[in-house]
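Incomplete set of chains, arranged as in the complex.
Chain naming follows the written order as A and B, and within any one chain the residues start at number 1.
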Amino acid sequence: MMKGVPYLVAVAILALAFSLASAYDPSPLQDFCVAINNTDSAVFVNGKFCKDPIYVTANDFFFSGLNIPGNTTVNKLGSSVNLVKVDKLLGLNTLGISLARLDFAPYGLNPPHIHPRGTELLVVMEGQTNAVAFAGLSSQNPGLITIASTVFGSNPPINPNVLTKAFQLDKNVVDYLQKQF
Amino acid sequence: MMKGVPYLVAVAILALAFSLASAYDPSPLQDFCVAINNTDSAVFVNGKFCKDPIYVTANDFFFSGLNIPGNTTVNKLGSSVNLVKVDKLLGLNTLGISLARLDFAPYGLNPPHIHPRGTELLVVMEGQTNAVAFAGLSSQNPGLITIASTVFGSNPPINPNVLTKAFQLDKNVVDYLQKQF
């Protein structure tokens, strides 16, 4: 479940890495159930409401734009992730899979993180200087817990005394970290 | 569930297509359960037996060779599929995902087929003349039913009178098809 792609400079083309799953989505009860974005509704269900099937078209199962490289300069990590989950590709609802494109600048990295609802299977497409990888994830919405920002940047913050003791860090370092994230 | 990738010549780079799932693998009961190939044993379990965890290494979760194009000239369809499922990547056991590389010659195609235990999410990497795509599938062993060869090439064969009536075909055509597959 803990996963981090380190400096890709030395990684072989089309190598394969992955992290471990711990959950599977509930099975579908009909052939498809294209999600609707019910943002103006006050109620939600586990997963998503479905679009009326008579209005479903092939386009509900299609997504384009993964040919566009992500911007790896917007954060200090030198990486960019475009996760195509059920929110972006509505036809994925009830189907138990999603997809991501990852771009890495030289020495860029994807920080240690966890997908609580899915295994990630990663294919490195090309590497050396700039790198690109694709990943399949075994959930329509695999979730994401980025360790560093979740631990030190949660809102409301975790009591710094707890972090000081848990990480065996000086209180000043914890204060510094909580300001960073 | 029914899926066929037709002539890819006109398909955009990095387009996305997929088929519908109907099943999810049972959840894992421990962090990992790397499969062992128990070919000399007379017994099997649902899924796979696990390797002793003290002998598990990072390599059990790694597969290389997907950079090698498949041979698209060995059959009349002009395509080749390299499915990396639990048999090839033993660490996938209990983790609910697998991966395939698909190569297409010009006018090649992947014939209509069904994966009875998984959704397929397909990314077209490049197209026009020769084409290559990668697919994620939501099972460690999604299964494969190729319609034409299953219906006309099963062993023992389906009674030709049944096929004649079901497909509304001349008996001679059914006989011809059963010889082809």
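As a working rule, a residue touches a chain if its C-beta (ideal position, glycine included) is under 8 Å from a C-beta of that chain, and two chains touch if they have at least 3 such contacts.
These numbers come from a predicted model, not from an experiment.
**Q** For validation: placed chains = 2, all identical. Expected total copies in the complex?
**A** Full complex: 6 copies of the single sequence.
In this text, only the chains that are shown with their structure count from here on.
**Q** Using mean CA coordinates as chain centres, what's the gap between subunit A and subunit B in Å?
**A** Roughly 26 Å, centre to centre.
**Q** Touching subunit B in the complex: which residues of subunit A?
**A** 1, 12-18, 20-28, 31-32, 61-67, 84, 89, 91-92, 95-99, 118-119, 121, 123, 125, 134, 136-138
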